[in-house]
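Missing here: one protein chain of the complex. Every other protein chain is in place.
Right, chain A next:
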Amino acid sequence: MSKQEVRFSGEWKKREALKEAPKKEEAAALQKALPASGKSVLEKNYINLGKSQMTKRLQPSLNWKATFDFKEHKSLLRDTQEEKHGGRLERSGPPVSPRRSQLVRKSAEKIEEIISESSSESEEDEEPPDHYQEANAGLPSEYWQIQKLVKYLKGGNQTATVIALCSMQDFNLAQETCQLAIRDVGGLEVLINLLDTDEVKCKIGSLKILKEISHNPQIRRNIVDLGGLPIMVNILDSPHKSLKCLAAETIANVAKFRRARRAVRRHGGITKLVALLDCAQNSGEPAQSSLYDARDVEVARCGALALWSCSKSYENKEAIRKAGGIPLLAGLLKTSHENMLIPVVGTLQECASEESYRTAIKAERIIENLVKNLNSENEQLQEHCAMAIYQCAEDKETRDLVRLHGGLKPLASLLNNTDNKERLAAVTGAIWKCSISKENVTKFREYKAIETLVGLLTDQPEEVLVNVVGALGECCQEYENRVLVRKCGGIQPLVNLLIGINQTLLVNVTKAVGACALEPESMMIIDRLDGVRLLWSLLKNPHPDVKASAAWALCPCIQNAKDAGEMVRSFVGGLELVVNLLRSDNKEVLASVCAAITNIAKDQENLAVITDHGVVPLLSKLANTNNDKLRRHLAEAISRCCMWGRNRAAFGEYKAVAPLVRYLKSNDTSVHQATAQALYQLSEDADNCIIMHENGAVKLLLDMVGSPDQDLQEAAAGCIYNIRKLALATEKARYT
């Protein structure tokens, strides 16, 4: 609560006591209504949703709160689509900031984008308690003064209006009470009407005020409701540069929620804002009278600010691109004005989540400039550049470009400043995505980044951890790095992170642990720390990505653990759990579980157990698939499972054989190899041979006998041998 007190001005001290009472009541009431959220609800509802709020939420803690639960998000989507004001939303933790949601990369990016908007929108949807009506004490003197000024605005000529507008600027317009006072006495309508007149001075004065008060979320919505946005968009056409600047800056403040962004686009605002970016077009005009003058650079900066706010919406991103925004943004990147660079990079970073942008970004040589600006002194600029690189580095060429322009070194050195958590999250994100390329990983090792990353595994907020672990997961694809991570003591913190609720984090951690498990010594540590059991319990996690990732990670664990069979058996209900996962709908889960089963089935006893649990019919049911990844792992699993009891015959009975033959027609050679192995194993059973023969397996297998892959040759040959052997035996039987 102390933060609130600080923000009231000195005059108000005597009223504080009176205000405290009603506020506390409201706080209590709100807290009862939203049980889980706690005091962060009130805090997030106040105006300064700026940096201070972000850093507060990013405090390191080991209480992993839920940030992304897919089911909850479906309900979030539904709620905000109805645009209920002050709708109650069920959430179990603090709201997801738009930035966080960006860092969660899923395939359905559009949904994610809507989710990020809806979560920011829902923040604003919950209207903060209107202090005014609640406080029974008399209204502060500012209220009356403002009311008087608005009266002069309504009833005065141009001269009186200008005087009143100038006087109004003297109030502390950042204070919510002043902002709401202006609104409550009808000031917003007057200010917006003034924008519609021809009087330039009045427009300037009015915009100066609107620009300040539109930092308040409520006021923003009021402005849009009163139809302020189309008028402001029209002002962007004015020949007076200072008017353009003010209008753009006000739009930047107002367009922070979805309805406003849509309104800007619908009234042609995006095209006009993009036009503002065109400095060259504005230059060459003689100096005008100082009242209306503004430098061209300033105009472009304000345009960029407005575009940054607007670009959070998917349709706006498209509109910006179609209006030719990218080359203009690229041009502006070449300046050295930090104030200009931040909104430009901010806009690029928002838009770079779209594929179409990434192509254009590569073409415009933007990466070079982004890397250059990583070296700037300004932390915010560094943060946004890193975020932009994170977004763009999905693409291989970009990753190479980052390396070629020397971007990896500054990224690595920025890892050492851990104070600015948002910047750290952006930098680690960029490093994560860049690490997908092996050459970059080599460079990072040179710069000692891996050690630093291991150091960041503890005591960091979730946004940072997700990226750090992701980066380590990519780095550990290399043998030397696995050893390095182990030597730095990275295994323990990684295993510790296996307990948690954040899905992205879990996916990344499992991948990293799985990569480490490829090294036998690391595997020993993992085993000692009970990591395998933790991975196994993640198979119960509701989210399919986590399940799949855990299953993939289990494969090397089982391969490399000592007494793997014993270990697997020690997990109560573990084998049954795995077999039941074969009932899932998700292809990735199925593929990963098949791979795990392949490893489990290397141990005879375990194979017996899973056969009892019905693995054969379940595997057979999956056989009819076109997904090559699934086919490959399924075939491998089947070939392993054949080595027990009647399983060979059972697979035939469950009609697994015929579909398997079809796999041979796939284009993927790893599928061929796995299938040939499976068919070879299955062909030990006579009935299976007949089915294979009927389905034309022989011809397909003959082709593979000539393949360069030795294992494939052997398996194909072995299979044909068995089929022929049966055929010969049948022939012989006929003649005897």
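We take it that a residue touches a chain if its C-beta (ideal position, glycine included) is under 8 Å from a C-beta of that chain, and two chains touch if they have at least 3 such contacts; residues count from 1.
As a working rule, contacts and distances are computed from a predicted model.
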Query - The complex's invisible chain, by UniProt name, from "BPL/LPL catalytic domain-containing protein", "EF-hand calcium-binding domain-containing protein 1 isoform X1", "ACAD9 protein" or "50S ribosomal protein L13" - result: "EF-hand calcium-binding domain-containing protein 1 isoform X1"
Requested in this report: Out of A:204, A:619 or A:657, point to the residue that touches the absent chain in the complete complex.
Outcome: A:204
Query raised in the report: Just one of A:150, A:164, A:371 or A:671 touches the chain that is missing; which is it?
Result: A:164
Query raised in the report: On chain A, what residues meet the omitted chain?
Result: 148-149, 151-152, 155-160, 162-167, 169-170, 198, 200-201, 204-205, 239-240, 286, 288-292
